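The structure appears below as structure tokens.
In this view, the complex is presented without one of its protein chains, the others remaining in place.
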Amino acid sequence: MNITTTTRDTTAIVSLSGDVDLETSPQVRKALLAALGSGSDAVLADLAEVTYIDSSGVASLVEALQKARGAGKRFALVAVSDAAHRVLELARLDRVFTIHASVEDACG
Amino acid sequence: MNITTTTRDTTAIVSLSGDVDLETSPQVRKALLAALGSGSDAVLADLAEVTYIDSSGVASLVEALQKARGAGKRFALVAVSDAAHRVLELARLDRVFTIHASVEDACG
Amino acid sequence: MSEALIRVQTRAVAERLRLLRSLVRETAASAGLGDDGVRDVVLAVDEACQNVVRHAYAQAQSERPLELEVLSDAGSLTFVLRDAGRAVDLDAIRPGPPDALRPGGRGLYLIRQVMDRVEHRPGPGGTGNELRLSKLIPREAR
Partner (left out) sequence: MSEALIRVQTRAVAERLRLLRSLVRETAASAGLGDDGVRDVVLAVDEACQNVVRHAYAQAQSERPLELEVLSDAGSLTFVLRDAGRAVDLDAIRPGPPDALRPGGRGLYLIRQVMDRVEHRPGPGGTGNELRLSKLIPREAR
């Protein structure tokens, strides 16, 4: 599992790759909350390279969404991989999150 | 594991793909011996897509080589994948077999 | 007649889940569940295993056995998960779709969504749980 956070103007992009599971989701949670705590007014979670995500990974995304709402910031998912999309669907969260096809779409 | 036998002039090309192990090597052996038993005067085992080979797979290749020698036919390996080459090396067979980079090389 | 394909014993810790997933993936794929079926089954069994990691034992407990057995018959694949924690009544936990804005509480829901049969048996004497998760194998793959 790899996490990279980059910034584009006032948007923080947290890119995840690999398996997000009970072992690795605490780091994902930390990275998302850190990005939301920084000066940026929007945070995007780029899930293009996510090969697997479980309920603990989904919980990190939900927590980030909540925190963003509380702080009046934008939080969205970007380039959601098939593997991740399936789990969001099963968890009935595919309509709860804003999902963009690409970082360009999300920023445009 | 997949085995395809094609013919080019008087050469039979047995292409293997996947894992050649104790479960699948009997089919490999059968395909190689069948190719040697046919009218062709040369048999090439194309190992480009071999992801794994164990001692039972190597044994099938050795048996084919022996049978070819007995029958005065040519038997060679072609496009040996890294995975297969490592095992031939460990078994000290990398110099025993004639190895060509490609089917073109072997037929040229 | 079902056949035990494999039985695995390990410690219920997060660091073993990846290995268990790869094992589930491999058995599900060779049983003929297509890509989508394999993916769903991997998720369900992982969620069940992670419940053992998180709920079956006290955090400080170092003995934390987890056993996973894979049974196969002509028409289905069954994953039997055993722990030696406090016996619980999982059948009593039947939430609908979890609250969209609560982070946790999705594991059992996902498991029940994805598997064709979910059976839980509390162990005898209040100790241990056995969870049996079955998935039908598409007729054309049998």
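All chains are identified by letter, namely A, B and C, in their written order; residue positions are counted from 1 within each chain.
Going forward, contacts are C-beta pairs under 8 Å (C-beta built on N, C-alpha and C of every residue); 3 or more make two chains touch, one makes a residue touch a chain.
Only a predicted model underlies this, so the values are computations on that prediction, with no experimental measurement involved.
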item	value
Shown chains that the omitted chain touches within the full complex	B, C
Touching the absent chain when the full complex is considered, from C:2, C:30, C:61 or C:127	C:30
Hidden-chain contact residue, picked from the options C:16, C:55 or C:86	C:16
Subunit B residues touching the omitted chain (full complex)	19, 21-23, 52, 54-56, 58-60, 62-63, 65-66, 83, 86-87, 90-93, 96
For subunit C, residues in touch with the removed chain	4-11, 16, 18-19, 22-23, 26-27, 30
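The criterion applied here is as follows: only the chains that are shown with their structure count from here on.
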item	value
Subunit A-subunit C separation of Cα centroids, rounded to whole Å	26
Whole-Å gap between the CA centroids of subunit B and subunit C	42
Multi-chain contact sites of subunit B, meaning residues that touch two or more partners	none
